[in-house]
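All protein chains of the complex are present and in place, except for one that has been dropped.
The block that comes next holds chain A.
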Amino acid sequence: MKLQNPITLLLSLSVLLLSQQSIAAPVEYIFITLWDEYAQQTPLPEPHPNIERRFLHPDINIDKPSVDQFTALFPVYDGLQIDTYNQLAIRYGVRQTPYRLVVEGNQVRQREVLSKLPTVAHSDLPAQDKALQTLSGQPFDPTRPGAGFRVLFFSDSLCPFQHIPNCERRIAQNNRLSANIDYPVVSVIKPFYVDPTQVSAYQQRFNVNHEIVFDSHNQLFRRFEVTDLPYWVVQNRQGKVIYRANQVPPFPL
């Protein structure tokens, strides 16, 4: 057996001790669902001076751009990480949010629910038909398209996101369509989990130069029975739907 010199031995011992210390250092994990935090922020307990706090998001209905957008609005959650494959949630049996754990080594020292479960989904609220208008303040009547055809482009300001496949490409296609036809094109934006600020951000992000309606009560999605996104509907001058698909309408129709 080869003997190591004393300096190497000391260094190895120090590294071993430091690594043991870092494994044993307590960590506080706070699991949150950012979509719930937008609706109501969780009152967080005061951080412990000697315990590192880490924010985690379960790996469901989430992606990096959504995390970045959220932490920019709520800096208190700076450093929020996605718990990839829900590894820590599975290891520590976390099945709800917001939830707090203090872990030391591999032992859970404390665990607590930070508030009650979310109950009602946005679309579970009663349907309402209200007067609609575009972001520029023009009235929008779903039954009166005006002269000629009207294209309704149903979209989502959460784009890019996993439930809206290829949305960036299809928004660009719609912008080209709008620039190339003589009929009005109106983008109709889904209201789930967003507010008018995010719709305006969508307009700027994708350089949308036509009218946009924020369908705040989901009434246009209901009326035209649109469940796929993004999606095109074309009305004739009487308001009758003459085309509907998740493909760009091929003008001339």
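The criterion applied here is as follows: a residue touches a chain if its C-beta (ideal position, glycine included) is under 8 Å from a C-beta of that chain, and two chains touch if they have at least 3 such contacts; residues count from 1.
Criterion: contacts and distances are computed from a predicted model.
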item: Hidden chain of the complex, named as in its UniProt record, picked from "TlpA family protein disulfide reductase", "Carbohydrate ABC transporter permease", "Sterol-binding protein" or "N-methylhydantoinase B"; value: "TlpA family protein disulfide reductase"
item: Of A:Asn61, A:Gln198, A:Gln219 or A:Asn236, the residue in touch with the unshown chain; value: A:Asn61
item: Residue of A:Gln173, A:Asn218 or A:Asn236 touching the missing chain in the full complex; value: A:Asn218
item: Candidates A:Gln81, A:Gln110, A:Gln128 or A:Gln162 - the one touching the absent chain; value: A:Gln162
item: Residue in contact with the excluded chain [from A:Tyr77, A:Phe153 or A:Tyr193]; value: A:Tyr193
item: Residues from chain A at the interface with the omitted partner, ascending; value: 33, 36, 58-61, 85-86, 89-90, 95-97, 117-124, 162-165, 192-193, 218, 221, 227-229, 245-246
